[in-house]
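Just one protein chain is left out here, and the rest sit where they should.
Labels for the chains are A, B, C and D, by order of writing; each one numbers its residues from 1.
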Amino acid sequence: MEIFGIPLQAFLGQLVLGLVNGAFYAMLSLGLAVIFGLLDIVNFAHGALYMVGAFAAWIMLDKFGINFWFALVIAPLIVGVLGVIIERTFLKRLYGLDPLYGLLLTFGLSLILEGVFRDQYGVSGQSYPVPDLLAGATNLGFMVLPNYRAFVVVASLVVCLGTWYLIERTRLGAYLRAGTENAKLVQAFGVNVPLMVMLTYGGGAALAAMAGVLAAPIIQVTPLMGSNLIIVVFAVVVIGGMGSILGSVITGLGLGVIEGLTRVFYPEASSVVVFVVMVIVLIIRPAGLFGKEA
Amino acid sequence: QSGPVKIGMITDMSSLYADIDGPAGAEMVKWAVQDFGGKVLGRPVEVLSADHQNKADVASSKAREWIDKENLAMLVGGTSSGTALAMAKVAAEKKRPFLVIGAGSARLTNEDCNPYTVHYAYDTVSLAKVAGSALVKAGNKSWYFLSADYAFGASLEADATTVVKANGGSVAGSVKHPLNASDFSSFLLQAQGSKAQILAMANAGGDFTNAMKAAKEFGITKTMKVAGLLVFINDVHSLGLSNTEGLQLADSWYWNQDDASRKFAKRFFEKYKRMPSSLQAADYSVTMNYLKAVQAAGTTDADKVMATLKGMKIDDFYNKGQIRASDNRMIHDMYLYEVKSQKDSTTPWDYYKLISKVPGEQAFTTPAESKCKMPK
Amino acid sequence: MTNDAKLIRITYFVLFALALVAPVIGLYPVFVMKLLCFALFACAFNLLLGFTGLLSFGHAAFFGFAAYITGYCIKSQGLPPEVAILAGTLVAAFIGLVFGLVAIRRQGIYFAMITLALAQMVYFICLQASFTGGEDGLQGVPRGKLLGMLDLSSDTTMYYVVLAVFVVCFLAITRIVTSPYGQVLKMIRENEPRAVSLGYEVDKYKLLAFVLSASLAGLAGSLKTLVMGFATLSDVHWSMSGEVILMSLLGGVGTFFGPVFGAGVVIALQDLLADKVGAWVTVIIGVIFVVCVLAFRKGVVGEVRAYLDRRRARA
Amino acid sequence: MTKEVLRIEGLHAWYGESHILHGVDVSVNEGEVVCLLGRNGAGRTTTMRAIMGLTGSRKGSIRIGGEESIKMAPHKIARLGVGYCPEERGIFASLSAEENLMLPPVIKSGGMSIDEIYAMFPNLKERASSPGTRLSGGEQQMLAVARILRTGAHLLLLDEISEGLAPVIVQKLAEMIRTLKARGYTIVLVEQNFRFAAPLADRFYVMEHGQIVKQFEQRELANNMAMLQEFLGV
Partner (left out) sequence: MPGDFILETRGLTKEFKGFVAVNNVDLQVRRGHIHALIGPNGAGKTTFFNLLTKFLPPTRGTITYLGDDITHEKPAQTARRGIVRSFQISAVFPHMTVLENVRAALQRNLGTSFHFWKPEQSLFHLHQRAEELLAAVDLQSFTNELTVNLPYGRKRALELATTMALEPDLMLLDEPTQGMGHEDVHRVTELIKKVSAGRTILMVEHNMNVVSSIADRITVLQRGAVIADGPYAEVSANPLVIEAYMGTADTQLAGAH
């Protein structure tokens, strides 16, 4: 059986792989969306934080022998703290200014982080082994899916759903949502909004770092791994609708799949298909798929 | 003329290929100058080095600036074909010897050859010929290519295809991946679907290591044999033997091939805590031989030095051979290696097992194949 | 007023005189030409950001694509340099029109993101199309003879041509900004709804600004190809768009001379530092970004102007 | 002796460059209802926002329950026991009515329970799960007031709560304010609707161009009508 001239097998296989990539897009765009929603900042440094997360895991393993599972917890914490420091020292000064300044500042920060790691570790990349527990692969009939990749999809869905639950169903989430609409008023009710903003940025950074740790066993850990990805993730967020959490998760997964399928039909276009989709979406729905009309 | 003789090295110091050549490569040029005595024709030799960040524009403007402002006598070109082709244009225009080490594109001594550009180390043709013919002859008739989607990948694939077909093999298909792709799984899935015997990777650096890692993960190494068309020892090191075991690759030099090489490697290791790549060895060798040629010619005049250099027999720890007059291709032996398994590797960096040695005449473009029309 | 105006006039005069004698006093002409090309690029960008209030994160597309077109015209078609430059500029104007039509309806961050996405598509075209030489780019583009008589292969001749083009464009930008059209742009920047209510169709004005800016950016790219003899992927890469933003920001968005100053600093830094500090160039550029955004958002020239304004206000 | 809950002295406030308040003095005792009058743009809303720390910058002295709050962040001020109902209502669109109601954290004991609140505003109970901005204007206004009753704040700042509401709802709000006063709440009212505010307030301040121009008690109201017409155009 064939779909568009592609054997069903290959088609299904690409679908699954697309989902794996989509899982990363979803996790990264989720953090970006949360940060944009609450801080009104397009966090260009997100890719760099993702990279730092991956490096943190690698360094922990290389220097201290800390394994993947601990890294999965510790690296996001470290990067979360880094995020908090960034928010306190830099971003804090930009609130109330044109959001473009936030974009430019975080762009500068990402250059700094990337440069520092380049100087320390070069660019050729470090290898991070797949954790033993997840080594091996499972034959799905239409393809051999490495266990670790399956784990990534599940883990990212859990994280995304968890974040979604936190934001849509808890009190803290209510503060966050209300804060995106009118932060000053929420603060006037007695909520420590500056603290919340700080933790949100930290949390977004931690999410990026977690994606980085998850990515480490799949790809080479290099200082440039983030900057290659961030532009695509931006596109995901814009397509999903800036600031829309569910939107960015669904769009992330969806675009992963679209990209995966493009690799079958027209591989050369796979790195640009996301941008084509973005332009089309924005022409038809200027606020993005899930965005609220301005 | 008096004043120092300036030689320059422009390579990738900070980007993708910084480890295989980079700052250490520039240091090798300095070592050669030191070992030569620091002086030639009674004038001190000064080494300039610069980072082109893997950008052709940076490389060519730097080369132009040095020649204009510093009156550079000779330029060593490091990694990446794009930058080397760019610098070759400048060298031809400004008439300065340009000795290419790190770049792979065979165009440097083929379509785009010029009287001042010498291609000294490996090239894409030799990689294809060495890895290709040996593998096909060993019975791996059907090939599938995973190629980086840019000029270098395309020419590597094209060169290898020619070799495979010439030896009676066939190409089952190929897939192009974007440069710096982070995810290779879907390309590999397509490769696996082809049921070919060989998965040939016509890419380099990070793309190669990522693809290799994924190939291992998806169990492709169990059903197909992977051939890396351009693999450096640093790539093998960063991937680890567990990911690369059994990989066949072509290279021009390996640190553990003879005593002279081991001696050089030991000195390198003491400084850098890693083994030199073939490029770093070549950087040393080319500088040394250039200085010898200057000495012999008794001048730094480009044309005279070029003539002397081409007439010289080159014989050192890196290679033995001669620069071919018709296209300035350095003809030397090439080797096919296989990456050892973890248990066969006895000492650190003991990674390769020699499979075969291919004489230079067979490894490189033959005069019959050459498209070089040397401009006068 | 007259005092400051005099000061500014004198400054420009001194700078111009300096530019005129630059090759004679031993400045490396290729470097100064490169600087002028990027200064023109930054001025073109600033026409949009500083004088219309639109942040484009895709200006590399105009610069880079025009660079390719010029290289292609000369190398593959054997066209004379003036035609090649004109072709590059026109093509950039056309791409600017297309970009503008898609992006102009959105504002702020969205505008930046859309231009970035569109520029990625141009990048992709440059990577894939056969005439661009892919990864290698177009190398060894000869300068040829201007109007069939002026041999540009001499750096000095080329230098004066570039200087002339730059000065003309710089003056053109000042004229655009102060023209009746420039007044409308200013209104749009200051209070867009009010401009609309006065009967100005702001989208059309913005579109024209976008096209003008794209054309000038294209001209800068074309010139650069001629000067340096190549067009490569880094000309169209998004980091080039980032660089031009840095130049404007550093010098002073919305000032005439700011982008020139910013371009000078950035190009000089890259040139001087690249060999000395390796990967730290990126770090240093990043730090400049951060410092600019945090400490002097008006840019160096902007801060100087603000200082003069304050002093005048006190006097 | 009556306790002074709020004392404002020489308050200046700015929005960016524009200087809006030019030295405002107000004092409010415990259990009192005080009304700020003035024409549009006189600076009443700005006074309220300045008390909450929401203006760009401010100077002078604001003591809440004896504690100086001029340098405090808004959330700290709220935690001194101040509940703020803004002029634009500030109902959150992405939260349901009930989430809106539950949003402000409890800052002191002694707030009303949910049941009490629903008893006071039965409509809100019915619409509890619909998104906040789907409520009618009147319901939104009730919600905006109701949600600060839960928190235990005893000093309430109510800005134009009768605005745009049908008279019957305005009547209800008047009742509510009386109830609150009876329960010991201290209330600062800003009102355009003089008819609504007149019978409720114990004391009146009249503002003009960011300054208090007049102050009088409920019983002096009649004597001041002429002046009010002059200032308010009512």
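Assume a residue touches a chain if its C-beta (ideal position, glycine included) is under 8 Å from a C-beta of that chain, and two chains touch if they have at least 3 such contacts.
Treat the numbers as computed from the prediction; the structure is a model and nothing was measured.
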(message) Need the list of shown chains touched by the one chain that isn't shown.
(response) C, D
(message) Considering the complete complex, identify which of C:A22, C:L127 or C:I176 is in touch with the unshown chain.
(response) C:I176
(request) Could you tell me which of C:T156, C:N191 or C:S239 touches the chain that is not displayed? (result) C:N191
(message) Please identify which residue in C:A19, C:L150 or C:V202 touches the non-displayed chain.
(response) C:V202
(request) Considering the whole complex rather than only what is displayed, give the residues of chain D touching the chain that is not shown. (result) 17, 40-41, 133-134, 137, 160, 163-164, 167, 192-195, 209, 229, 233-234
(request) For the chain that got dropped from the picture, name the residues of chain C it touches. (result) 175-176, 178-184, 186-187, 190-191, 193-202, 204-205, 208, 212
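Rule of thumb we're sticking to: only the chains that are shown with their structure count from here on.
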(message) Just to be sure I understand the contacts, which chains border both chain C and chain B?
(response) A
(message) Closest chain to the protein's overall Cα mean, using per-chain Cα means, please.
(response) A
(message) Measuring between Cα centroids, what's the chain most distant from chain B?
(response) D
(request) Could you put a whole-Å number on the gap between the CA centroids of chain A and chain B? (result) 37
(message) Measuring centre to centre with CA averages, how many angstrom lie between chain B and chain D?
(response) 77
(message) Averaging over Cα atoms per chain, report the distance between chain C and chain D in Å.
(response) 54
(message) If a residue has to touch 2 or more other chains to count, which residues of chain C qualify?
(response) 128, 278-279, 281
(request) Would you pick out the residues of chain B that each touch at least 2 other chains? (result) 14, 149, 178
(request) Indicate which of the five shapes (line, ring, star, complete, other) describes how the chains touch one another. (result) other
(message) Can you work out from the touch definition every pair of chains that touches here?
(response) A-B, A-C, A-D, B-C
(request) Mind listing the chain B positions that touch chain A in their complex? (result) 14-20, 22, 149, 175-178, 180-183, 185-187, 189-190, 193, 205-206, 209-210, 213-214, 217-219, 234-235, 238-240, 242-243
(message) Help me check something: in the complex, which residues belonging to chain C touch chain A?
(response) 55, 102, 105-106, 108-110, 112-114, 116-118, 120-121, 124, 128, 238, 242, 245, 249, 278-290, 292-294, 297
(request) Report the residues of chain A in contact with chain D in the complex, numbered from low to high. (result) 171, 174-175, 177-178, 180-182, 184-194
